[in-house]
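In this view, the complex is presented without one of its protein chains, the others remaining in place.
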Amino acid sequence: MQLGDYLPIAVMGLLALIFGGASYVLSGLLAPRKPTPEKLQPYECGIVPEYEPPQRFPVQFYLIAVIFIAFDIEVIFMYPWAVRMRDLGMFGFALMGSFMVMLIVPLIYIIREGVLDWAPRRRHSRDELIARYRAEHEAAAREEAA
Amino acid sequence: MQILDSAWLIPVIPLVSAGVLALAGRRLKEPIAGWVATVAVGASFVLSFGQLIALVGRPPEARTFVRTLYEWIPAGGFRVPVSYRIDPLSVVMILLITGVGALIHLYAIGYMKGDRDFTRFFFYLNLFVGSMLVLVLADNYLLLFVGWELVGACSYLLIGFWYQSSPNATAAKKAFVVNRVGDFGFVVGLMLIFSVVGSLDYGAVFSIAPSVMTAAMATAVCLCLLVGATGKSAQIPLYVWLPDAMAGPTPVSALIHAATMVTAGVYMIARSFVLWDLSPTAQGITVAIGIITALVAAVIAIGQFNIKKVLAYSTVSQLGYMIAGVGVGGAGYAAGIFHLLAHGFFKALLFLCAGSVIVGMHHEEDMRKMGGLRTKMPITFITYTIGFLALDGIFPFAGYFSKDGILAALFEHGTWWSQVAWALGLVGAFLTATYMARQWFMVFFGKPRWDEDVHPHESPWLMTVPLIVLAIPSTLFGTAGLPGFNQLHRWLEPVFGVAGGEPELLNATTFALLLTSLVVAGSGLVVGWAIWYRATADQRATLAGRLGGVVPFVRNKLYVDEAYAATFERPGYRLTAVLGDEMDQRGIDWLVMGTGAAFKRAGAWFSKGQNGLIRAYAAVMGAGALVFVVYVLARGVSR
Amino acid sequence: MLIADAIAAPPSDWWAIAPQLVLGGTAVVIILMICVKRVDPGWNALVAAVGTVASGVFAWEQWRQVTTDANPRLAYSGMIAVDGFSAFLVLVVCVAAFLGVLLADQYFKREGIDRGEYYALLLFSACGMQFMAAANNLVMVFVALELLSICLYVLSAWNRDDSRSQEAGAKYLLLGAYSSAILLFGIALLYGGTGTTNLARMAEIFSENVTREPGLVLLGMVFVIVGLGFKIAAVPFHMWTPDVYQGAPTPVVGFMASGAKIAGFAGLFRVLETGLAAFEFDWQPLLVGLAIVTMLGGSILAIAQRDVKRMLAYSSIAHAGFILTGLASGTAAGVRGALFYLVAYVFMIAGAFGVVALLARRGERYTSLDDYRDMFRREPVLATVLAFFLFAMAGIPGTSGFVAKFAVFTGVADAHQWVLLTVGTVASVISAYFYLRLVVYMYMRPEVDEGEAQPAALPRVRWAPATVVALVLTVFFTIQLGILPQGLLDMAGKATLLF
Partner (left out) sequence: MKLNLFLTLSAFLFCLGVYGMLARRNAVMILMSIELMLNAININLVAFGALHGNLTGQIFAFFVIAVAAAEVGIGLAIVLLIYRNRASVNVDDVDLMKG
C-alpha cells in the first residue's frame, strides 16, 4: 500500500489538529492577561453596573425553540421519500407511517405535559389557591408564636 | 473404590459447614457453632482416614487416584477440570490438615469463649480448612491456585479478626500485601508452565515437562514458583508478615501460621518435584533460601520476648529447613514432607500450649512477666515440654528424626553447596535448641515474675485435651521415619519415584550424622540452660555487655523491617515527592508498601490531571487522537 | 451523476429487528401510558421490565436460530446483521436493561424524582445499544450510538435539582458530542476511502485489494477507534467517566456502565473485525497500546480515590482495559474471553452500583470511603454482597471475574503477547489493592477511631422486592459463571466464530 498520494489529506488532518491545539496554547500564552475586577465586568458604556444585567426569558421560549428544531429537522427525511413515493410503494408508506407515529407520540406527550401552553395552565381554582395560601399563612403565624 | 469416589466430600463438608455458619450468623449460639464446625472437620478427618485405608489396600504403583468432577473452564484446546488427586502425598497432607484442624477447632471452643464474634470465627476457620483441602487435593495448578488464594484470604481475615485494635488490621494488610507479591511470582510461573507445556494438569505437566522444558526454562519456572512459596511459606525475603500475623487469635496461629497454610509452599515444591529435578540451579537457590532463612530466623528468635513471636520465628526457621529439604531433591522430598508433618504436630502443640499459658496469664504474652508456671499449669507444662523436645530434635521425639532426615539429605547430596548448607543447618539446630530452652526456662522455671493481679490457672479440659492428643504424635511420629526403616519414605515412593528412597540399611555415615545432630541439639540445650536458668540476671547482663551491639541487633529482628522500610518505602515516598498521610500513620515497617505508596502517589498525581474541566478533558482526548494519528502516519510512511 | 433509478423496496425482515422493535415499542407504550394518565411509576417500571424480558425472548430465539441453523444473515440492505455476535450482545443488553429497570424503582422513589419517562428513556437507550450490537453499516453504527447516548445524557442529569447530576449531564453531553464528531469524521473518511458504509462490503473491497485510499482508511480507522474508545472509556478518552459516574444517579450509572460499554465494544469489534479485518496489523498495535494504558491508568487512578462511586468508575475503566486486551490479542480465544468478560462485568458492575445506591441513602450523601467503615456491623447483608462483588471484580477464583480474566488472558497467551499479559497481571494485582481496601473498610475498620464520638445511627436500609430480585440475580450469575462457566463460554465462542 502506498500512502504517498494521499499524504496531503492526512497531513492536512494532522495540521488541523495541530492548529487547533497550537492556537489554543498560543492564545493562552500570548494574550496578555491581567484580570482586574473592573476588566471582568461587562462593558456598559463606562457605567459601573450595579446588578447583573437582566437576561431572563421565559423558559417556555427555550422549550418551544428546542422542540421546534427537533420537529423541523425531521422533515428532511420526508423530502427524499416524497420524491420517490411511488417507487417505494407500500413499503415506503408503511415506514414513513411508523416514522410519523414516532413523531406524533412525543407530540402528544408534549401537549399533555403542557409545554405548548404559553401561559401557565391553571391547575387549581381560584378559591383553592386562596384557601391554600391562608392555610400556609396561618401555619407560619402559629410557628412564629410558638 | 467407593471410598475414593467420595473424596470430594472431604473439602466440601467444611465448606458447607462454613456456609451454614455464615448464613446462621449470630443466631447460632456460642458453643453450638463451635461444635458444628468441629464435627464437620472431624467428619473430614474420618473420611481422610478412609482414603488412607483405601490406598493401603492397593498395590504401591496403583496408589494414585484421579477423579474429574466437572469441567470448570473449557477454553479451546485448554481445559481446566475440577478434579482431585488422591495419592500418598495428598493423603498424608489431608490427614494432617483435618486431624490437627479438628483438634484446634476443639481447642478454639474453649479459647474463644465469650468472644462476640464467636460464630464468625468458626466460619472463617471452617472456610480455611475447606480451602486448604482444595489446595492439597487439587489435580492441577489452577485449582491449587484457587485454594492458594482462598487460604490467603482466610489467613488475612483471621489475622485481622480483632480488627478493633489497629495493629491487627495493619498486620493483616501486611500479610496480604506480602503474599500478593508472592502470588504474582506464582501466577507468572503458572503462565510460563502453560506457555511451554500447554496444560496445567499435574499429570500432563509432569509427563511432558521433562521432554519440552529446557534447563533455563525450568529454572525460570521454578524460581517464579519459588517466589510464590517464599510468600506463602514465609521465607526470605518475604517472611516479614508471619511474625506480625501472631496478632490473630492463638488457634489461628497454631492452625494456619504453623501447622498447615504456611506449609503450602513446601507442599507445592514437593508436588512440582519433577520441575525442580530439571533445574539444578533452582535447587541450589531453593536450598540457599531455605537454609539462610532457617538460620536468620533462629537468630532473631533468641532475642524475642513475646511468647508467640518466638514460636513464629521458630516456624519461619523450621519452614526454612523444609524448603531446603525439598529443594535439595532426591531423598530430600520425602524428608521435607516428613518434617512438615512432624512440625505440624509439635508446632501446633507448642502454639496451643502458648495459648493455654496466655489464657492462664490473663492474656499476658510477655515472657518477662512469666516464670515458674510448671506447678501452676502441670498439663500445659508436660505437653509443652514434649513439643519443646520434639522441636529441639532430642531423641526419640518426632523432630529428631525428621530434621535429621533433611540434614542427612543435604549431606548426602554430595555437592559443596549442599554440605555447606548442612553445616549451616547444624548451626541452626544448635540455635533452635538454645532459643527453645530459653523460652522453656523463662516461662516455666525460675521465680514468678507475674503482675500482681495475675493468678495463673490450668486451662479447661476443652483446651487441655487437644494438647494431650497432640503430644502423642509429637512423641511417636518419628517412628514413621526411622532411618533404615523409613516407612514414610516408602509410602511416598510412588509419588517421588525411586529417587525418593533412602539407603535401606543404617550405615556408618547415617549413624554419624544422627549422632552429630543429637550432640548439637544437646549442646544448644545446655547453653540455653546455662544462660537462662543457671546464670543470674547480673551474669546475663555482663554477657550482654560483652556481646555489645549484637544484642539490640537481634532483639530488633536484625532491623529487617526497618531495612525494608529504608529500601522500598522511603524511596517510594521520595519518588512521589509528597509524604502520604495514611502511610505514615501505619508505621514504617511496611515491606513493599513503598511500591504501594508509589502507586498511590502516582494515582494522586495523575488524578490531579483529572481537574474537572470539560475543556481540559477535550484537550486530552484530542492529544490522544493526535498520538494515534502520528503513529499511523509514521507507520504508513515508513513502509 | 447521482442517479438512483432502480430503487426496489427492500424486503422487510421484521424478525431481524424484533428485539429492538419490542424494546422501542415498549418505550412508546410507556410514553402513551403517561399521556393517558400518570400512575405510580412502578407500573411503568413493570411494563419496562416485561418489555426487556420479551425482547430477551426474541433475542434468545434469534440466537437459537442462528446457532442451530447456522444461517447468519444480513437484513435491510445490509444495515442489520443477524448473527451469533449480534444475538449474543442483544441478549446481554436485555440483561443490562432489565437490571437497570429493577434497580431504579426503589432509588428514584427514595430520591423523590421517580417519573415514568425514566423507563422510556432507558428502553430507548437500550434499543440503541441493541441496534449497535446488530449494526453492519457505519450509518447504523452512528445512529444507534447517538440514540443510546442522547438518552443517557438525559438520564445522567435526571436528578435535575442536584448540581452534581446536572454537572454529570453537561460533561457527558459536551464531551460525548465531541467524541461523536470525531467518530463521525472517522466514518466519513472510511466512506471516502471505500465508497461504502456497509462493513461487509468494505471487507470485500479490501479483500479484492482495490483499496484506492489507504491513507484515508487508516486515518478513518484511527478516528473511529478514538470515538468508540470514548464510549468504552479507554484511557486517554476516559476523562469524563469518573465525573459522570460520580455525579449521575447511581442506578443510571449501573446501566450506563454496563450498557454503554457493551454497545461501544460491539461497535469496536464489528468495525475492526468485520470492516477493517484487512488492516489488522494496523489496528492491533493501537489496541495493544490502548489496552495497556487503560488497564494501568484505571487501576492506578482508582487507588487515589476516596469516593466509592468514583473508585468504581476507575475500576470500570480498568475492566474496559481487560476487555480490550481480548480484542487486542487478535485471537478467537481472546475475543471469546472478551465477550465472556463483558457479560460477567455487566452482572458485577450492575450489582455493585445497586448496593452502593442503597447504602448511599437519600440524596446520595454517604459515598465516601469513610462512610463505609464498619459497614458489616451496620448492614451485614449488603456489606457482604458488596464485598462479594468486589472480590469478583478483583478476580478471586470461584467468581465470574476470575474466569473472565482467565479467559481473556488465555487468548493473550495464545497470541504470545507477553507484554500485554504481564501488564494485565500487574494491573490486576494493583486493582486487587483498592477493591480489598474497601472490603477492609467494611469489615476491619471501626466506625470511628478511638476517642471520637459515635455518629448518629442511621436506620437500617430497607429493600424493595425489585432490588432484592436484581441483587439475587447478579450474585447468582456472578457465582454461577465462576463455577460453571462452560455454557456461557461456549456461547461466547459461537458468537465469535461467525465473523
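Chains: A, B and C, in written order; residue numbering restarts at 1 for each.
The rule is short, and it goes like this: a contact is a pair of C-beta atoms (placed from the backbone, for glycine too) under 8 Å apart; a residue touches a chain by one contact, two chains touch by 3 or more.
These figures come from a predicted structure and were not determined experimentally.
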{"item": "Shown chains that the omitted chain touches within the full complex", "value": "A, B, C"}
{"item": "Hidden partner chain, touching residue among B:Leu96, B:Ala175, B:Ala390 or B:Ile614", "value": "B:Ile614"}
{"item": "Chain not shown: contacting residue from C:Gly25, C:Gly42, C:Gly192 or C:Pro446", "value": "C:Gly192"}
{"item": "Residue of C:Trp63, C:Tyr119, C:Tyr178 or C:Phe230 in touch with the missing chain, whole complex considered", "value": "C:Tyr178"}
{"item": "Residues in chain C touching the chain absent from view", "value": "1-2, 4, 139, 142-143, 146, 150, 153-154, 157, 160, 163-164, 166-171, 173-174, 177-178, 180-181, 184-185, 187-189, 191-192, 195-197, 242-243, 246-247, 304-305, 310"}
{"item": "Residue numbers in chain B that touch the chain omitted from display", "value": "607-608, 610-615, 618-619, 622"}
{"item": "Residues belonging to chain A that touch the chain removed from view", "value": "8-9, 12-13, 16-17, 19-21, 23-24, 27, 52, 59, 62, 65-67, 69-70, 72-74, 76-77, 80"}
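By our rule, only the chains that are shown with their structure count from here on.
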{"item": "Chain whose Cα centroid lies nearest the overall Cα centroid", "value": "C"}
{"item": "Longest centre-to-centre distance from chain B, chain (CA-based)", "value": "A"}
{"item": "Separation of chain B from chain C, taking each centre as the mean of its C-alpha atoms, in whole Å", "value": "42"}
{"item": "Contacts with 2+ other chains: residues of chain A", "value": "1, 3, 7, 10, 13"}
{"item": "Multi-partner residues of chain C (at least 2 other chains)", "value": "214-215, 218-219"}
{"item": "Partner chain B, residues of chain A touching it in the complex", "value": "1, 3, 7, 10-11, 13-14, 17-18, 20-21, 24"}
{"item": "Chain C - residues contacting chain A, complex", "value": "4, 7, 9-10, 12, 28, 31-32, 34-35, 211, 213-216, 218-219"}
{"item": "Sites on chain B touched by chain A in the complex", "value": "619, 622-623, 625-626, 629-630, 633, 636-637, 639"}
